[in-house]
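A single protein chain has been omitted; all remaining protein chains appear in their positions.
Here is chain A:
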Amino acid sequence: MFAFTYHRPDTLTQAVGLLRGREEAKPLAGGQTLIATLKQRLAAPSDLVDLGALPALRAIARVDGRLVIGAMARHADVEASPLVRESLPALAALAGLIGDPAVRNRGTLGGSIANNDPSADYPAGCLALDATIVTDRREIAAADFFIGLFETALEPDEIIIQVAFPLGGEGTYEKFRNPASRYAMAGVFIWRGQALPGEGPVRVAVTGAGQGGVFRWSEAEAALAAHFSPTALAGLVLSGDEMIEDIHGSGAYRAHLVGAMARRAVARMTQAGA
């Protein structure tokens, strides 16, 4: 690890103040990605601002018809929360598929989406559920938040406080995980519910596969809006040229996996409703 200065603020205001004016400072949430990155010397922040002493950021509550999850809520908190399991069971299930139990005891919602790893699970959940990311200074729609590979709309000194998920409709997340890393080789979150103005009644968000990180698969959304059944997706395949290609699989393989996960998710939703 390269040397850094460590800070452990007691308040959000202090935390933002510490990030401001220190260009190379980084917030530290659960550290399940950041610490590995530091160990490999792939990052050299001047300062780490540990958000671990801000317990208010860990709360989970229902507020005005939305499920509001604190940025420092651990994956294990979300997985086990009776409130999440009851109001957004697909999100609780998604959290339970991240890493392994010890990683889930440390990793956080805010850390996951701020990092925007193209193979992380939460970005698909946030995008499909049309979540709002609430920071210390503004609210950002998930559609505007995830910009590209490891890139978000966050300013360098901006801290995520919580994520608000609208309730209503139903969702399912299907994931094909890399057997070693447990990251998604392809993860598909499908939401179906009341259409917003100018939107369809189905959202399909894909993680783990796209070269630019999480994305909406509009062709699948249109097909499912017309006929919500796995057969509606038959023959729909993404272009392998736009998919991640690495030692774990080719672009064409990942494009195929996305289709398979999407059909599996729809099958599960239609069986549950039958």
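Methods note: a contact is a pair of C-beta atoms (placed from the backbone, for glycine too) under 8 Å apart; a residue touches a chain by one contact, two chains touch by 3 or more; residues count from 1.
Throughout what follows, contacts and distances are computed from a predicted model.
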Checklist entry - Name the chain not shown, per its UniProt record: "SigE family RNA polymerase sigma factor", "Methionine ABC transporter ATP-binding protein", "Peptide/nickel transport system permease protein" or "Carbon-monoxide dehydrogenase small subunit"? => result "Carbon-monoxide dehydrogenase small subunit"
Item to check | Listed residues A:Pro101, A:Pro156 or A:Gly212, member touching the removed chain | outcome: A:Pro101
Checklist entry - Among A:Thr11, A:Ser181, A:Thr231 or A:Thr270, which one is in touch with the chain left out? => result A:Ser181
Checklist entry - At which residues does chain A meet the chain that is not included here? => result 1-6, 8, 28, 31-32, 35-36, 38-39, 48, 50, 52, 76, 80, 99-103, 105-106, 180-182
